[in-house]
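Right, I'll just put the structure down here and ask away after.
With one protein chain removed, the remaining protein chains of the complex are shown where they sit.
Lettered A, B, C, D, E, F and G in written order, each chain numbered from 1.
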Amino acid sequence: MTPPLVIAGRELRSRLLLGTGGFARLQSLGEAIDASQTELVTVAMRRIDPAAQGSLLDVIRSRGVDVLPNTAGCFTARDAVLTARLAREALETDWVKLEVIGDERTLLPDALELLAAAEQLVDDGFVVLPYTNDDPVLARRLEDVGCAAVMPLGSPIGSGMGIANPANITLIVEQAHVPVILDAGVGTASDAALAMELGCDGVLCASAISRAADPVAMAHAIRHAIEAGVLARGAGRIARRTHARASSPLEGMPELAE
Amino acid sequence: MTPPLVIAGRELRSRLLLGTGGFARLQSLGEAIDASQTELVTVAMRRIDPAAQGSLLDVIRSRGVDVLPNTAGCFTARDAVLTARLAREALETDWVKLEVIGDERTLLPDALELLAAAEQLVDDGFVVLPYTNDDPVLARRLEDVGCAAVMPLGSPIGSGMGIANPANITLIVEQAHVPVILDAGVGTASDAALAMELGCDGVLCASAISRAADPVAMAHAIRHAIEAGVLARGAGRIARRTHARASSPLEGMPELAE
Amino acid sequence: MTPPLVIAGRELRSRLLLGTGGFARLQSLGEAIDASQTELVTVAMRRIDPAAQGSLLDVIRSRGVDVLPNTAGCFTARDAVLTARLAREALETDWVKLEVIGDERTLLPDALELLAAAEQLVDDGFVVLPYTNDDPVLARRLEDVGCAAVMPLGSPIGSGMGIANPANITLIVEQAHVPVILDAGVGTASDAALAMELGCDGVLCASAISRAADPVAMAHAIRHAIEAGVLARGAGRIARRTHARASSPLEGMPELAE
Amino acid sequence: MTPPLVIAGRELRSRLLLGTGGFARLQSLGEAIDASQTELVTVAMRRIDPAAQGSLLDVIRSRGVDVLPNTAGCFTARDAVLTARLAREALETDWVKLEVIGDERTLLPDALELLAAAEQLVDDGFVVLPYTNDDPVLARRLEDVGCAAVMPLGSPIGSGMGIANPANITLIVEQAHVPVILDAGVGTASDAALAMELGCDGVLCASAISRAADPVAMAHAIRHAIEAGVLARGAGRIARRTHARASSPLEGMPELAE
Amino acid sequence: MIYVNGTPTDAPAGATIHDVLVGLRIDPETAGIAVAIDAEVARRGVWPTHTVPDGARVEIVTATQGG
Amino acid sequence: MIYVNGTPTDAPAGATIHDVLVGLRIDPETAGIAVAIDAEVARRGVWPTHTVPDGARVEIVTATQGG
Amino acid sequence: MIYVNGTPTDAPAGATIHDVLVGLRIDPETAGIAVAIDAEVARRGVWPTHTVPDGARVEIVTATQGG
Partner (left out) sequence: MIYVNGTPTDAPAGATIHDVLVGLRIDPETAGIAVAIDAEVARRGVWPTHTVPDGARVEIVTATQGG
């Protein structure tokens, strides 16, 4: 019903990217993938555990969705670039959700390392989707070095605080020539709807779905919320007014006094 | 998918009540009724205009939805009660959306006149759905006199300011034994989703849909938003946290230093 | 420096009313009275405890400030009126802070009982200062029955949630012909400053000061905040703008390129 | 009454820095300096206008306050460094308020150029006070390269939107070992009070004062607000509570039923 | 002389509500209308028989678009 | 037997409000107190003369800390 | 002695990446894994032939749940 999201020339019918972190069981991840109707799910790259039973990739591929490796946990451009290269080898994709964080407490991106990593990965032929803060200037610079999208945060990863600074997201959307995907901070459906109403092209959710009491129900909820937000954005909302405006006519009242 | 809304023993599959005020053309009202999937639409009672062409009621009935007369424009319990009785005669329904306002500037309800009218109409056998402010004490009193639902405002009628005081709506929901339907203030889809996430049982929209640039698209949007909000409420959202919580594991990082 | 607050013809140089509830020791109450520079402090009326040592009234009178009895804890107009009459007998003042609450959970006012009590007390010759919710219609009705001021809440008593719905406080201020004193909800200094910036004529604080870690310091803080808010209201703040506006000239830049 | 602000070993009794931009007349600047009790005012460096009458520096020095040159209007580290050196020559101060912006529309800082300029100016022996965004990671990096303070924005320059993202300001304050001075966004007194309550060490205001209808009154207002905020921060505010907490005792009520 | 929706209107002595509606070219069978005489609801069943006294305020209302 | 602030209390027949206060070691001259008998305010002036009927509910109140 | 994912591990002289994987009971045909030797990516094609020098840091990674 709504137009597809196009990143680097690729059409995605779903505007929801799903993070696989935080699901207690692989089965509920699979069910959440179905419920969300996502076509792209993120994974992290970690040391293999030969003892691990059940394969994350089997679950993802059995759902017919694609994998988007991230560089979560990297603090330097160098580590992030190497991690992206390992991911490309392991997963045979040149798409990467680029994360370069400044500290473990806030998990906020480090602007300098992020931009340096983005530039190098673009040069290496990657399709780079950077997780960034809500700074419009940094977002433009990431676009300028060739990122295929920008993924500003609404609020810190896993915080569920929603969109802390809608004005910054609006500034980013106004200037962007690549898709803007809200990443981090979504806590519930209305946050995702708001992101789309602000003009974002998509939303990435991990904890909001994976750590909800009922991940599958929340996946359905956020799918509907994104659809709602896209439609509302296109519908042209009424302006906010300080004072009331009657929705019933004030004229034509019958005279009912005794 | 989600349970129906039950008011006075009647099941409504749609949790969206649609106000008919503000639509530029009856045709777009009809299309918005279809898009919204509402089953109940409000009308005002006004002096007949013999010259009026096209019948509002024909449009509503052709859509197979029911009509909910309101008492918009009444400033006293007496006028509201008489208006409700005229509506019952004209429309053969004993349901009424009770509005008794304090002034034309704010269109805010007058607590005393509202409660007096509600009590009398309940005695007269009406199914009373009162438009009220967001005062939890008044909401409980309206329930105590026998109202079939309470309809607190989010913000002034037609303002599109959303839910100004979510804490009050939460207090009303926590204490209510009848359905709580958010009435007035919704400006866009995310407002409706939030109302349901706060625990409201339904939402009434007029201006948000009828005065949107594309009323039909906004009707679709708000329908999805309500579904999203109901699902999210049931899914058990994650708690808000001041600080971040990683959605990718911090252990198992490969050692990539030179 | 700023004009006095005038209630019922009486000039108060301080726009801060202090509630005496919540102070751990009478001594810190006395010090807070001095620090706040208040001229009017509220007290509740309760059964005398012959064993009680130290007199609240002695502390208050030794500071040269006047006492404003309240009707806290009353659920009906009748109880509130009787309590006010007892207070008049005991304290030889016909001023009363009228409180009639709807339940102990929210401590929110009951609109009907409040208005009924206000009307009767005005008839009895009291100077009535009603604690009310933030409903502009109820505020106007309280003014209409002869209250000497209206005291809308910012948020629930003792919650420290500040001003939950500034738009309603603004509506009350715009229409009022008697002083508007923000009562309840103030948690810290900026809340009090905001109240004055919205156009309130005064602020009543109890818990914000009495339950602060350092009540005397908070009394100083809120005194400065009220002064700040009054001055800022009078100074005519700049309009809010979505976009930036330079405060340094963009012309006249030296040409420093190599 | 409150402790002084110490930057680079220098004590400032006033925590308010005043921007000189936007004053319609030099005389009102002088009066606002007096009213604000500031000890440090910012100036921009621009091409000399031999025809200019009245000297900004004379006004500032006649007030006995010091001048803090800024690098407003610079888009690159190189231009900002050169501008700082010219300012040092012209004004015989090695203090500089460092501004390196990303675009003229938002006037938001450019993280990379800002950090590069800060590093070089620190090496050159400047006392660097950088105007930065509200990114905690960038703030820490600026501190790490030797800045004497960090000056995060509340919202865009001249917008009067207050503190858009208090959570970020709190994160910056929690981690900082140098003074945090809120720069940009303050629109009125309560914004300044909130900044101090969040733990900022000072506030810089230009437009909020210079473009107020009455700059002198607003200077007084913001001076009081900063005092209020500092005191409130020290006083230990009450916690926010969803529900009410009585400030009058619930026991000891007289029995007044008939 | 009676007052129909605020407008002075001639009506023959002994005219019923039904007569008044017909006089206004309003089909009394029309669904969705109601009538009040001097601020009292006149139920549909009495329209053929209830005569409208001289000077009466006749209000004829129907459903219109409203919030 | 009367009820003073809810507590059953012995009082001699014909005891005045003044007597009751004294019996409770409350100085009737104390500022800041008020008395209600059976939910009616008894003004200070009548304390020496107003007798408290048997079974009466006597409420003696004063100012306490309150918001 | 080499270091596989941080763990000191014995490996015969001249062992290839393929050999190391087999020694860990990891099927080199497994999809979704990648290998780095001393912080350089070793592409899958060289596993059978690339020998792991003594003291090398061998990192073997795969996809795990992540946001």
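Here is the rule we use: a residue touches a chain if its C-beta (ideal position, glycine included) is under 8 Å from a C-beta of that chain, and two chains touch if they have at least 3 such contacts.
Since the structure is predicted, the reported quantities are computational estimates derived from the model, not experimental observations.
*Asks:* At which residues does subunit D meet the chain that is not included here?
*Replies:* 19-23, 29, 42-48, 50, 55-57, 67, 69-70, 72, 82, 85-87, 89-91, 157-158, 184, 206-207
*Asks:* Tell me which stretches of subunit C touch the chain missing from the display.
*Replies:* 246-249, 252, 254-258
Here is the rule we use: only the chains that are shown with their structure count from here on.
*Asks:* Given the pairs C-F, A-E or B-G, which one repeats the contacts seen at A-G for over half of the pairs?
*Replies:* When the residue numbers line up for over half the pairs, the pair is C-F.
*Asks:* If I rank A-E and C-F by number of C-beta contact pairs, which comes first?
*Replies:* C-F
*Asks:* Report the inter-chain centroid distance for subunit B and subunit E in whole angstrom, where each centroid is the mean of the CA atoms.
*Replies:* About 33 Å, centre to centre.
*Asks:* Can you work out the whole-Å distance between the CA centroids of subunit B and subunit F?
*Replies:* So the centre of subunit B lies 54 Å away from the centre of subunit F.
*Asks:* In subunit F, what residues contact two or more other chains?
*Replies:* Where subunit F meets two or more other chains at a single residue, that happens at 5-6, 36, 39, 59, 61, 64-67.
*Asks:* Subunit A: which residues touch two or more other chains?
*Replies:* Answer for subunit A, listing residues that touch two or more other chains: 19, 21-22, 44-47, 70, 72, 82, 86, 106, 108, 156-158, 161, 167, 206-207, 242, 246-249, 252, 254, 256.
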